[in-house]
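Here the complex is missing a single protein chain, while all its other protein chains stay put.
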Amino acid sequence: MLSALILWPWLVALWLAGRAQDSHRLAVPAALFELLLALAVLFGADTPDSRALHLPLLGYLWYLQNSSLGATLAVTAAALLPFALLFAWRLEEFRGFTIAALVLVGALMGTFFSQNFLGFYLFYEIVALSGAWMILIGGDRDRAAALRFLLYTVGGSLLLLVAVLYLYLRSGNTNGIYTFSWTHLAAAAAPDPDLAWWLFLAMLAGLAVKLPLFPLHSWAGPAYGRAAPPASMLLSGAAVLAGAYGLIHWAIPLLPLGALHFAPYGILLGAIGTLYAAFLALDAPNLRRFAAWVSVSHMNLVAIGLFALQEQAVHGALFLLVAHAVLAAGLFGVIAILEARGLPGHWDALGGLFRQTPQLGAWMLFFFLTGMGLPGLANFPGEFLSLAGAFRVSPWPAAIAALGILLSVVVFLRAYERVMLGPLNPGIARGTGDLAGRELALLWALGLLCLWLGLDPQPLLGQFQGLLPVHSAVLFGGVAHGH
Amino acid sequence: MADWLWLIPGFPLLGALINAGFGQWLGVPMVKRLAALMPLLSSVVILVIWLEHATHPELVDRVWTWMAVGSFVAEIGLRIDAVSLVMVSIAAFAGFLIHLYSQQFLAGDYGERRYYFYLNLFVGGMLVLTMADNLLLLYLGWETVGLCSYALVAHWYRQKKNAWAGRKAFVVTRIGDTTFAIGIFLLFAQYHTLDIHRLLQMISGQPVPSVLLAASVLVLIGALAKSAQFPLHLWLPDSMAGPSTVSALIHAATMVTAGVYLSIRLLPLFAAVPGMLWVIALLGAWTAFFAASCGLAQVDIKRVLAYSTISQLGYMFLAVGIGAPALGLFHLLVHACFKALLFMAAGAVISIYAEDHDIRHMGGLKNQQPLLRWTFLAGISALAAVPLISAGFYSKDAIIDASWLAPHGALLYALALAAALMTAAYAFRLYFLVFEGEPRVGEPYQLGWGMKIPLLILAVASIGIGWLQFPPGWPGPHLWLPWLRAELGPTPEPSGNLALVLETVGAAVTLVGIWLGYLAARWERQGRGLSRIGFLAHAWYVDAVALRFLPPVVYGGARFLRLGVEHLLFRSGILGGIREGLQWGGVGLVWGENGLVSRYVAFMGFGLLLLLLLLWGGL
Amino acid sequence: MNLADIALVIAFALVLAGLTLVLLRRSLIFFLLGVELLFSAAMVIALVGGAVWQRVDGQILALFLMAMSGAALAPTLALLLRVRKAFGGSSVDTLRHLRGGRDG
Partner (left out) sequence: MAIEASLEPLILVGAATIIAFFFDLSRHLARWAPGFGALTAILTAAAVFHSRLTLGAGFYWDSSASVLGAYLGLATAAVLVFTAGHPLARRLPGALTGLSLTVLLGALCLVSSQTLLGLFVGLELQVLPFFALLAWPGSRRVALEAATKYALLAGLASALFGLGVATLFLGNGSLALIPPAGSLLTGFASHLGLLLLYAALAFELAVAPFHTWVADIYEGAPAPIVLLLGAVAKVGILGAWIDLASVSESWTTPLWVLAAISMVAGNLLALRSQRIRRLMGYSAVAHAGYFLAALGAGPLGIVAATVYALAYGLMHLASFLPLAVLPEDSHGIPWKVLRQRQPVLAGLLALALLSLAGMPPSIGFFAKLGVLVVAIHAGLWPLAVLLALMSALSFAYYLPAIWRADSSERSPVLHHASSWSYLGALGIVVLLLGWIGLPALLTVL
């Protein structure tokens, strides 16, 4: 079952690679089936572990285990896929995009369930590669952006590999079993604090770069900004999940001391990153960059929540991840719709569009409001819980990050004003049509998801509940911070 | 009974949802009627609650659990007690009247459906805000109404300045929202609950002075920003860019009072910090004074009313600060009636004068529009607190008089009294300029019943609602304060001769103010009015200074971060440095790749030397 | 100073001479000559080793070295002849069609 989750999109991608004419016909049903599989994993009765490829000294390379966190994130990623495909419908590189997207999502599923580090690493690299591919084939076809994205991720993840290899040797040396399985790595005796600090930094370099956490963020602007919007949607909505999941499933449990040591700095970096990216979004040259930096800002908020190592904050951060995926679909979806109408997103070429496309304007505002963290919409519970939780741990950075609440309203509304309000830009064709049936349906689906997540987040929060104590009871139970 | 509470915000929210989802198919006429129906239905539910109020003073409805993580629980929980009952009544009923008024007033406008969507959403949000039993849900309502304010101020989006005004309103109030949110974090971090009742119990049970000080300041800034108190009042005058009905509902009757409501709700929090209440009182009195002085010199009819709103809200904060929240709530109610009335009437006046807001271009409207004139006059009287016959007299003068009793009462009293003088002056200046004098004929304008009924109802209320609570010692009903006593505690009231003196002074000041207003109107006609005083006309230049400095700092900061830090430091500096370093390293190595065997051999010789050096180190 | 040491000094001198030729002369023939000098030095060292350790392996090694140097020399000279024919010259400068840096 879990293997099917990974292999199904890969097989479809392989099929499409061979048969060009099937892409429009097959893509969406395949994506929906993937979603169905993911839902089955999330809600189905005990999904058996999937083990294969046992290699001496490495353990089961293909070792997939269901967990409620992994399954939730899997559903999120799988849910994003049909949206991205449908928003990409009219792109000329649709087939290439579909293939890359299917590969990416399949690999993501692998990262969520893999219990063997090498397996995780393998999927993680494939995510990076297919992500770079996606940046490359669409949008501005910017090779430099794709390469930067890839180099950041690969460079970081190799450092991550180095750190995990140390733990692998350490656990192997003590109990004589050399394997990369999670349980064995986690059982390795804790390295001395100094080393743990460096090892954790190395892991961070691999995982936090995907979010991206503040000083590691420079790839994100070009990557999200130059790729086709549906690609940015998947990258900023789904691919980031792998990084965050890696932090919570691998880095923090494997090096609890390092994590604890780093936590205050992590919160601070997250706070700086939240504001910094928001400021960059404020001064973004076009709509895509704007969405890119907004996305980075939210992910830094996720980092705050994760590094708070505190119950509410971690829940909030995870929730925000899911919510952000929906938001990313909305934001980049709206941009994709604009681009489909020949509006490339430079501020100068926009303005007063509401007059032509009131429905699009309304939805754009809706997603912007979601992004601003308006209560009742998807992002709010996540933002609130992360900040409130982080505030209990280290008030000042959290308070600084909370200034993002203020900044976001300037950021979003200014952008909205530039696009939608004011007199109609003479450069916009009079006949620019409002939303068509498919677009409208997509936005409604996303909008209802946003409302659901915002008004009734409890089912989703409950999904995380069962898992965290198992993973890191010591950390999240509050012992760490003396609460 | 309690299980129905959710219907109160539920109706308008449902209306908004229907509008958004099916409005296109229903068509505008259907949508607007449906929209008006929703707050009426809420009002009916509220009426039932009023009838049951004596037996059920407090109703609680936990609709569903919003979020629950560990020790943190936030319910979608609604609560009705006396204070919130007053608030929901205002929100729902005034909301209904304004929906009704809008039917004709905005007929044919572009974006009517959008208007009713946000109006319904607003009423729903306001009802949630007032009924919320925990701070987080309150915050939800708080933000929802802020959003609606934005959208409705920017309703006529095709002009850039309207859109800008909407954004400004949202941004300035969000300053307060942010501090409010941080305050919530702080309270949660300390007390692990956001349920208002439990929180207040714990605050009085185990006060932590430093936390309470910080939290109260943060929450207070939130309240001040929402209620447009100095120095965060900047957004309110600009938000007059929206339709007048919006100003009536949001910027007069309901949303701006949310700050006052919040401070009444959280009074124990403020009371737990020594001196905090007095600061609130001083800020309120000062704002009342400041805004009244600005109101004197405005020429835009809506701006006069906007500053008067700021000023009147100042009175309410003053009341809260001197320990008379019941009086504050009373004035809130009275103000909601007369200010909604004034704004709606002003909207009609503006329509008559073809969207010209300048009162210097108006005049003599009393014969052309008698009904409008009388109702407007009722509102103006209440604003100016004309003694005995207007509701404002009973609510506002009670606050002014009570302020005498507070510590350093003379200061507060003096500020409040001076403000009252100016209030009467600008109120009647406005009235005289618009309705009296030489007629300047505008467009023919027929008030339909949909407009007349709300005006009439509110005019009656502006006169009569004050009779709920006569001044102490006077014969007549004393209903208000005793009714709220259980919830808000006793209200300080001057008594005996002191009361008599204060009341007389207050009444006299009002009459003088009316006379001054008459003079001011005359001067204005002669072209030498108060509006020529730039300092007052530009509201002490506070806004100008803020606009001069704050946006450039933010935008400049953003530009600096993008160009200076992201591009220069991160991209060019660090990444570029790495790239350059690699390039230069490559250049050095390529030097060896010149194709000449001798150069190759030289490299090998170098390598050999290196190895020999290792030999030296290795042994 | 015994004989072996003197032989080693000679070997060292040969190495130096060989390296100098290889490094400094631009003619390919002299380059080959330098390489041959290095081989000779190796032979000297091998013979000294054989003498010092009283083993026949030294001589065998010297013979091998001689054979190898000859085997390497012949085809190299053949190549040089072809180079002279194709490029017209036997300086190192004739061989620089293949080099890095041309493409940035």
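A, B and C label the chains in the order they appear, each numbered from 1.
Everything below uses one rule, namely that a contact is a pair of C-beta atoms (placed from the backbone, for glycine too) under 8 Å apart; a residue touches a chain by one contact, two chains touch by 3 or more.
What you are looking at is a predicted structure, and each value in this text was computed from that prediction instead of being measured.
Among the displayed chains, contact with the absent chain in the complete complex occurs for A, B, C. Of B:479, B:550, B:574 or B:589, it is B:589 that touches the chain left out of the display.
Of the listed residues A:33, A:89 or A:166, the one in contact with the hidden chain in the full complex is A:166.
The chain not displayed touches subunit C at residues 15, 18, 22, 28, 31-32, 34-36, 38-39, 41-43, 45-46, 48-50, 52-53, 55, 57-58, 60-61, 64-65, 68-69, 71-73, 75-76, 79-80, 82-83, 86-87, 95, 97-100, 103-104. Subunit A residues in contact with the hidden partner, per the touch definition given at the top, are 53, 55-58, 61, 118, 121-122, 125-126, 129, 132, 136, 143, 146-147, 150-151, 154-156, 158-159, 161-162, 165-166, 168-169.
With the whole complex as reference, residues 582-583, 585-587, 589-590, 592-593, 595, 597, 599-601, 603-604, 606-608, 610-612, 614-615, 617-619 of subunit B touch the missing chain.
Just so it is clear, only the chains that are shown with their structure count from here on.
Inter-chain spacing, taken between the CA centroids of subunit B and subunit C, is 93 Å. Shared contact sites, meaning residues of subunit B that touch two or more other chains, are absent. Partner subunit C is touched in their complex by these residues of subunit B: 590-591, 593-598, 601-602, 605. By the touch criterion given at the top, residues 19, 22-24, 26, 28, 31, 92-93, 95-101 of subunit C touch subunit B in their complex.
Residues 20, 64-72, 76, 111, 114, 136, 139-140, 143-144, 147, 150-151, 154, 157-160, 163-164, 166-167, 170-171, 174-175, 177-178, 181-182, 184-186, 188-189, 554-555, 557-559, 561-562, 565-566, 570-571, 574-575 of subunit B are the ones touching subunit A in the complex.
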